[in-house]
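Can you read through this structure? Questions will come right after.
Excluded from the complex is one protein chain; the other protein chains are retained at their positions.
Showing chain A:
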Amino acid sequence: MSALNDGSSSPRSQHASRCFEDLLESIIVDVASECHRIARLGLDRNLEEEEEELRLSAQARVADPGSSGESNSKNVVDIFGQTHPAIASETFNCMNCGRPVTAGRFAPHLEKCMGKGRKACTKATRSSTIARNRHSRGSPVTVYAPYSNATNSNRVPNGTTAGEEYTDYTFEEP
């Protein structure tokens, strides 16, 4: 048996590679088509939420310097002699969705981004849940079934370096 890379220029390997690229191309078109659908139908509420969050964080920042006063609790000095604004205004990137987020708005952002309850949870898991279920069950599954994925999500990818843990478990939060 020749090694994996040995026959890479042999006609058989070339045909195999062509077949693989063919398959991959179909899958790419699938993904693109689905994302196109999500974008055009406005199913991904995150698309417009970012502006909403920016607006809210801008409001929060504006509200702060507007309330000054000597014995105002907001201007209390801590033991290191530092004052902190009431609403944290530092910006960083959310580790879940990668978007720039204001610290003071992080908790509400996480709620929407990771899925707190019914609405966010089901809409966010819909496509990956259905896709997972379709491929492993072969039967139509209702949307409200994130917990029946237990058997699927325990599968560990073989030696792949790509996955960060949470991408498999993202929407499994009870």
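Keep in mind that, in the parts below, a contact is a pair of C-beta atoms (placed from the backbone, for glycine too) under 8 Å apart; a residue touches a chain by one contact, two chains touch by 3 or more; residues count from 1.
Note that contacts and distances are computed from a predicted model.
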TODO: Name the absent chain as its UniProt record does, using one of the following: "Malate dehydrogenase", "Transcription and mRNA export factor ENY2", "tRNA (guanine(10)-N(2))-methyltransferase" or "Large ribosomal subunit protein bL19m".
DONE: "Transcription and mRNA export factor ENY2"
Open item on the list: Which candidate, A:23, A:58 or A:95, sits in contact with the chain we can't see?
Closed with: A:23
TODO: Quick one: say which of A:31, A:58 or A:95 touches the chain that got left out.
DONE: A:31
Task: Residues in chain A touching the chain absent from view - done: 4, 11-13, 15-36, 39-40, 42, 44, 46-48, 50, 97-98, 127-128, 131-132, 135-136, 155, 157-164, 167-168
